[in-house]
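For this depiction, one protein chain was excluded, whereas all remaining protein chains were kept in their positions.
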Amino acid sequence: MAIVAEQSRFSRIFWPTLAWITAIVVFFPIFWLVFTSFKTDADAVKPEFLFKFTPTLENYSNMVDNYDYWRFAGNSIITSVFATIFALVVGVPCAYAMAFDPTRATKDVLMWMLSTKMLPAAAVLYPMTFLTKNFLGIYDTKFLVIVVLMLVNLPIVIWMLFSYFKEIPKEIIEAGKMDGVDTWGEIKEILIPLAWGGIASTALLTFIFCWNEAYWTVRLTTTDAATLSSLIEGNRAPEGLFFGRLSAVSTAAIGPIVVLGWFCQKQLVRGLTFGAVK
Amino acid sequence: INAAELTIAIVNNGHMINMQKVAEAYTAETGVELNWVSLEEGVLREQVTSDTATGGGQYDVINIGMQEAPIWGAAGWIEPLEFGADYDIEDMLSPIRNGLSHNGTLYAAPFYGESSMVMYRKDLTDAAGVTISDSDNWNNIKAAAAAIHNPDDGVYGVCLRGKPGWGDNMAFITTVVNSFGGAWFDKDMRPTIDSDEWRAAINFYVDLLGTYGPPGSEGNSFNEILALYNEGKCGMWIDATIAASFLEVDGVAYAQSPHAGNPVGANWLWAWAMAVPAGSPNADEAKKFIEWATSKDYVLAVANHPDFGWGSVPTGTRVSTYAHQEFLAAAPFAEAEMMALQSAAPEATEVKPYVGVQFAAIPEFPQVGSAVAQEMAAALSGAKSVDEALAASQAAADAIMSEAGYY
Amino acid sequence: MSKRTLPRLLQTPAVLLLLVWMLVPLSITLYFSFIRYVLASLNRPEWTTPSITNWRGLGNYIFVWNNDGFWLAIYNSVFIVTSIIVLTVVLGLATAILVNRSFPGRGIVRVLLISPFFVMPAVNAVLWINMILDPVLGLQGIAVSGINEFSENMRSAPLIGWFFSLWPELTPISFRASQTSAIAVIMMVTWQWTPFAVLIFMTSLQSEDQQQKEAAILDGAGKWAMFRFLTLPHLARPMSIVVMIQAIFHLSLYAEIEIVSRGNGNKNLPYLIGEMATNNIGAASATGIFAVILANIFAIFLLRMISKSLME
Amino acid sequence: MGSIKLKNVTKSFGDTEVIPPLNLDIEEGEFVVFVGPSGCGKSTLLRLIAGLENTTSGEVIIDGEDVTEVTPSKRGLAMVFQTYALYPHMTVRKNIAFPLRMSGMDPAEIDKRVAAASTSLNLNDYLDRKPGQLSGGQRQRVAIGRAIVRDPLAFLFDEPLSNLDAALRVGMRLEISEMHKQMGTTMIYVTHDQVEAMTMADKIVVLQSGRIEQVGSPLELYNSPCNTFVAGFIGSPKMNLLSGKAAEKYNAHTIGVRPEHLSISDVKGDWEGVVGVSEHLGSDTFVHVHFDGSSEPLTVRADGDLELEYGAKVYLTPDLKKLHRFDENGRAFKL
Partner (left out) sequence: MGSIKLKNVTKSFGDTEVIPPLNLDIEEGEFVVFVGPSGCGKSTLLRLIAGLENTTSGEVIIDGEDVTEVTPSKRGLAMVFQTYALYPHMTVRKNIAFPLRMSGMDPAEIDKRVAAASTSLNLNDYLDRKPGQLSGGQRQRVAIGRAIVRDPLAFLFDEPLSNLDAALRVGMRLEISEMHKQMGTTMIYVTHDQVEAMTMADKIVVLQSGRIEQVGSPLELYNSPCNTFVAGFIGSPKMNLLSGKAAEKYNAHTIGVRPEHLSISDVKGDWEGVVGVSEHLGSDTFVHVHFDGSSEPLTVRADGDLELEYGAKVYLTPDLKKLHRFDENGRAFKL
């Protein structure tokens, strides 16, 4: 082993131990949340039942029976999936053109796109409500949620895709041109298969951001299109502190996404850092 | 076929959640489908406001409070309600009815109502050798709190609201201010928060809660204190009468709210009510539903529901509820609650030119209330002195009120 | 068709969509910011419909500008964002270095470390403020009273009792107070976003050039010198990206502010706008325009920072 | 077929003109090498021919037909890139078949052609591997295979060997030459390595800053470079160029002598110098001699077994018949 990588006996034991402790500490709140979701509300606040209690699924069955969990979850899935798909459909051609036919304006356009994400949502909430309700009549439709989720995430999608595409050697696209493919063929035969990993991780991250988006989804929906964020809003400050119930709802809302995140964490990095970190 | 479908926005507290189940019977009977949207209070208010103000018609029935009802009625955002004879509107507690009306017209039907009262642990006061009586003097309350305060054993003398919010800490603080003879605005609607009454009241509140309250009181509101109380950590709690139905601790006794010379407004008055937004396309069905949900029958329906019972019926709206022996048996606090409710006085008076006990039924109040609420929380946690907080509150309130064109 | 047309065409949908998404609401907000517009008013009913006859010029802006809360909100916005960024970068760096070596179970450690990043913001806030930080019922409260009780009991123990009698009685900290609520927000968001920094720094550390390190060893550089002169500069670019993305996300924090203390002590611009929008849409819109300006100042700073490394 | 003509072609990127007006004729079946220092516009020129860049002005004519506005794939040319530009997600077989598939050829016919190409390139064992599993030389072969199957009018190579190591490079350049001899198709080959240019080309085009300095066969360029740039560029080791006093003696502003045209002696000669580094290649020795008349040491090619001490005094004599003379503008002239 090269001496750069060499470690003393002390560091072979000490640092991994510290790493494990850090990981456990960092993960603890999530563990605690899941753990608490199996306690009754009463047990949840009693120190004597901190770790010793009779686990119960009551909170979950209550959530499914009384709070229509599946409707919210279904909406979350539908809106997140379609928003992700549409964002990709709009984003891939745009990022493709930017990466392979850059003009002098490309950089500025990208910057501008990203800067749209910095606009405070609260500043335009009222006009948005007004527009969608009174002019467009699409308030509280999955369509609206999908469109908004797509728009909110589009800058990030384009940025991520752009950085993945930039990693594809220009020559490969040119080789394709010489070999007789048209633009659509370039995208279908070369770009998509080549950047598949990048596109997939962009999709995953977009899906996660869509799933976790709360401001717009809560405020632009009532019933038909309400997502899990709304379920959380409806439960986050109930009468009395129902830690058990709250934990169950929260666990059910974040569970799928955290697990999904575990699977795609590695690919996320390249995209999130716009290829600047390899 | 009756294809009507109603979308109902409710605040996410117990009685409302229960209603979702009880109303299954209503759907079975009438064929009206009910879609429930349950939201946290603040978000609900934001949602319903923007929907109603834009004439959006997203909701057919909305939960609104006593603060909004008269304003929205005046603005024409919600429909006037008139019910049949069976509804027996005279059965409704009149302070509640008055608070939900504008110019004598009812705009929202109360689902449950509440006032405030003292809930204390008689076992502790007895042990400490102190007593608390109805409409007691604040100083006596403070003495009692001091006597039962024992943080080493995890018991705090008094638990009071401290979490900022016009419906949270300000609800309670306003009753204290009232009881010290103060009010939000003078007859020109100029804020009077820098008055001596406020100063005395706030000093007292901060001193009482700061000395004998649990740590982190500036984060506590109803929910938090309820949990604390049920954990046996509070010797005394002054809050919504509805709390009594959730108490699981033994030996609780009730008393009417204390005051410092002015008993008027020392206990608040609040109701969550149901109204029909002006834009609703199903206004008739909506009104029918409200009629049912706020009727005497509904009370019986809850009482007879297999999942619930007399302990879970919505209280504070109808006199008739308090006539049921089963209810009185299930609710030891009923009598005190009734008394508190009936003594509440929301009407505008000489002292206060606005409707509402612990709030002012004007559109600007939520903004004023939140601003002041945060200053009060800051005073409570010691981030500011009481005088600084009051001065800042006065300035903020003054800015909002003059901005709103009152003067 | 000229060769330039097609690329333009491909970009059009995205550009148009974002343009509409940005411009339409923004121009409405701009319009509202120059008129009197309230949702409800008992004494000035004419203000309740948005109309050019209620033109107010810069009145809303002046009202907002003279409002102490506005300046406090700007201060909080900046304070919260910068604190989170500094903390996540420092903690993320430390953790990334810690995990950037192979040891048994490294995969699991990574999974555990990354998890908070995927938690919904509202759940994050609820979880922390209620179940962990609550001074009485949360883990903090339970731990503090547990420790107090323990030291209390130990005080009477023989031999070591004197040691415990020196212990002060701990008082739990309230994280909803004006003084601490911003800290609570910073804490929970830092918890959520440190994994993000870890993830990026970890990847970047792995791409560190081993030969550079070997050269440095031969040049006589010690561990610290290597970190200071090689690793840190190597991480400069990933750091700028971590800073930028976080600034984008944290300038619009809302749920955390609301849930922790309803803006008491931690009110930032978005929350202030939300509060004003309960009735005074004109003032809320003016504040919104200010917020847009602030965001753009940030944007210019940040985008400058990374734009150089972007196009090569 | 496969003659290519550039007529007054120019190319600018933004404001900078990379190719000033340029004319070039490439005959059918010729092996033409573009050579020149880095950044001189070789790739740009090749890409203009391929159609991957648009000309700023001028015409590109293939087989008499103006293709300036024709898309790359319709020009009937095949290109091999420096980085190979293989499709990493396709197997070797699919890579080679790709252009045929795009042209909608019958699958059976595709298979036949791919088999033929892969046999001639010794790729049969790797047909089902992905490019990532191949060595550099094998990848280069696949890239050539992909070009061959299309039966193009002409092949364009952009520094195809510069990513290979020395030994492989020699082998591959032989194979490409061999291929050209056998197929007889026009080939345009870009390199900045003059050895490649010399060994492979029928015709070398020497470029500098987008301008053509000289066009000719390798030996023409070697024997009569038209200016100092070409003289210094062609031939390895480089021609020794001297100006000043030493040159005046020969009635020129600058004179050039190739290392192989200098004879070395430790007794007498025209120029006296001091031995610097000697490079022993076995077959030859290159002696670097420091000489007052020149700032750079002169390189002399001597016998493989010559042993000279570092710092020893030696005398050099140029072969007068092989001397090159240049005027003050660097142009060659004969006496």
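Lettered A, B, C and D in written order, each chain numbered from 1.
Note that a residue touches a chain if its C-beta (ideal position, glycine included) is under 8 Å from a C-beta of that chain, and two chains touch if they have at least 3 such contacts.
Here the structure is a predicted model, which means the values were calculated and not measured.
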{"item": "Residue among D:181, D:268 or D:334 that touches the chain left out of view", "value": "D:181"}
{"item": "Chain not shown: contacting residue from C:15, C:94, C:217 or C:305", "value": "C:217"}
{"item": "Per the touch definition above, residue among C:154, C:230 or C:305 touching the missing chain", "value": "C:230"}
{"item": "Touch list for chain D against the chain that is not drawn", "value": "38, 162, 165-166, 170, 174, 177-178, 181, 192-195, 198-200, 218-219, 222-223, 234-237, 258-260, 276-277, 279-283, 286, 288, 301, 304-305, 310"}
{"item": "Residues of chain C in contact with the chain not shown", "value": "209, 211-212, 214-222, 225, 229-230, 233-234, 236"}
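Heads up, the rule we're going with is that only the chains that are shown with their structure count from here on.
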{"item": "Higher-contact pair (C-beta pairs counted), A-D versus A-B", "value": "A-B"}
{"item": "Centre-of-Cα separation between chain C and chain B, whole angstrom", "value": "34"}
{"item": "For chain A, residues contacting two or more additional chains", "value": "45, 125-126, 130, 233, 236-237, 241"}
{"item": "In chain B, residues with contacts to at least two other chains", "value": "46, 50, 224, 227, 231"}
